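The complex appears here minus one protein chain, its other protein chains still in place.
Think of it as A and B in the order they're written, each chain with its own count starting at 1.
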Amino acid sequence: MSKDYDVAVIGGGLLGSAIAWGLGRLGQRTAVLDEGDVTKRASRANFALVWVQSKGLGMPAYTGWTVRGARSWANLATALRAQTGVDVALQQNGGFHLTLGEDEYGRRADLVTRMHNQTGAADYRMEMVSASEAGRVLPGLGPEVSGGSFCPLDGHVNSLRTYRALHAGLKAFGVDYLPERPVSGITREGGEFRLATPSGEVRAAKVVLAAGNANQTLAPMVGLSAPMGPTRGQIVVTERTEPFLPHPLSTLRQTDEGTVMIGDSKEDVLDDRSMRQGINAVMADRAQRTFPHLARLNVVRSWSGIRVMPRDGFPIYDQSDAHPGAFVACCHSGVTLAANHAFEIARMIAAGSLEPDLVGAFSAKRFEATERRAGSGYY
Amino acid sequence: MFKRSVHDTRPIVRILVEGAPVEARAGDTVSAALLASGRDVRRLTAVSGAPRLPYCMMGVCFDCLVTIDGVGNRQGCLVPVADGMRIEIQKGKREIGR
Partner (left out) sequence: MNNAPKRDAYDVAVIGAGPAGLAAAATAAKAGLTVLLLDENAGPGGQVWRAITSTPLADRTQLGQDFWSGEDLVRDLRESGAEVIHRATVWSLDAALEIGVSVGGGSAFVSARRVILATGALERPFPIPGWTLPGVMTAGAAQTLLKSSGLVPDEPTVIAGQGPLLWLLSAQILRLGGRIDRILDTTERKNILGALPHAPAFATSPYFRKGLALMREVRAKVKVVSGVTALEARGEGTLSSVTYRVGAREETLPASLLLLHQGVVPNVNLAMAAGVAHAWDEVQLAWLPVLGKDGATSVEGIAVAGDGAGIGGAEAAALRGRLAALAAIEALAPAALATLPSVAGVRAALVRAERGRPFLDLLFRPSRPFRIPADDTTVCRCEEITARDIREAVAIGATGPNQLKAYRRTGMGPCQGRLCGLTVTELMAEARGKTPQEIGYYRLRAPVKPIALAELAALPKSKADTEAVVRG
């Protein structure tokens, strides 16, 4: 059997799909190997923000990468719509992180100051706003809202529709999406990678590890490393309601369909099956204190998901020295960075090597250095 | 669509449907009273605005959603009528604060 594919992407979530879509767009013969119906999928549990503010404390390169991703998202949305007819409902008119009470406001102001000090003349603005300033654009704010931070680059998107659009696009580009093919082993023989799956071997000249937290297990098979530190999060969502919220908030957004998503928790226990109602109660309580008129709205569903999270919170993009053609890509913000993955990372992989200017800072070699202080890859 | 049994001797309960007085019977659910009223009580869905009437009458289909005493998206098939209850037919998505 000859070489099957130019590139095999392991992982069919938002990150793997975006890279594979980009590769398909560049004419690469590409396969996506994915798991099945029930598995840990951040792509269907996420909060769907395209979010810039507060990203990158401790790693300025991440700030720049995030800003680039946010700025090129519109190109991705346009391309997906043109190709598949699916409107992913991208809205980027700025987003708020709102605080309740003076303590939270003070902590947020401190964070904003630290961000500004780090980035210096940052190419984006993240600024504190008073409660009355926020109230002018967000009708219905409750009296406990003390203000918050605002960033004009922030936005949100319909992430499930993005997922569908990417998969429809994969098909249109002739990319083979191969579900129910968890990869148990990767070997390299005769200049090609051989991926062992329950339904046979898949061969490709290049391989991209885009399997989320499972990258930690896969990476050593090709001489790479991807130290992960996943966390669990819960989200509740309400029934559809008439539009009331003109901007997304970091923990509360109204989808284009009308539902209100309320997030989110950060927990170390990684069981995504059971729900902790006390946590939902805290989130519901904060939501109704932020917007008292939400109190009577019905919560119709709730779920938990496991965040894909490199150990220090920042993305990992790396290529193997020992096995040229093997790449690893994983990050928390697969929605925010989707355009980067579809355009930049796909281009680099098609060309055969990552560009140090753009993504050199994200090599996993950083973990080999002395343990760094934990940053704020995740707000 | 439906008529009441001549054997039904339950007391009258007076409710308001879109502001108009309607006679229901004690023990009726809101959905039963609406279907018996002879009025056009079709709601419009939140997704496409398609018209719907109750489908299951047992609390599982959510096609009986209705605004009761100012609170939207109540399951009319599970709520008994009460004197003076104000019913509004829901047109599309629930409005904020209702």
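The working rule: a residue touches a chain if its C-beta (ideal position, glycine included) is under 8 Å from a C-beta of that chain, and two chains touch if they have at least 3 such contacts.
All figures in this text were calculated on a predicted structure; none of them were measured in a lab.
Colleague: Touch as defined at the start, partner being the missing chain; which of A:Arg29, A:Arg68 or A:Arg286 qualifies?
Modeller: A:Arg286
Colleague: Need a quick check: the contact residues on chain A for the chain that isn't drawn.
Modeller: Where chain A meets the chain not shown: residues 12, 34, 36-38, 41, 43-44, 104, 107-108, 110-111, 160, 163-164, 167-168, 170-171, 177, 179-180, 236, 238-239, 257, 262, 264-267, 273-288, 294-304, 379.
Colleague: Against the chain that's been left off, what residues of chain B make contact? List them.
Modeller: Chain B touches the chain not shown through residues 1-10, 25, 27-29, 32-33, 35-36, 42, 45, 47-48, 50-63, 65, 73, 77-78, 80.
Just so it is clear, only the chains that are shown with their structure count from here on.
Colleague: For chain A and chain B, let me know how many angstrom lie between their CA-based centres, rounded off.
Modeller: 44
Colleague: Help me check something: in the complex, which residues belonging to chain A touch chain B?
Modeller: Contact set of chain A toward chain B: 140, 239-242, 244, 257-258, 293-294, 296-298.
Colleague: Note which residues of chain B are touching chain A in the complex, please.
Modeller: My answer: residues 46-47, 71-73, 92-98.
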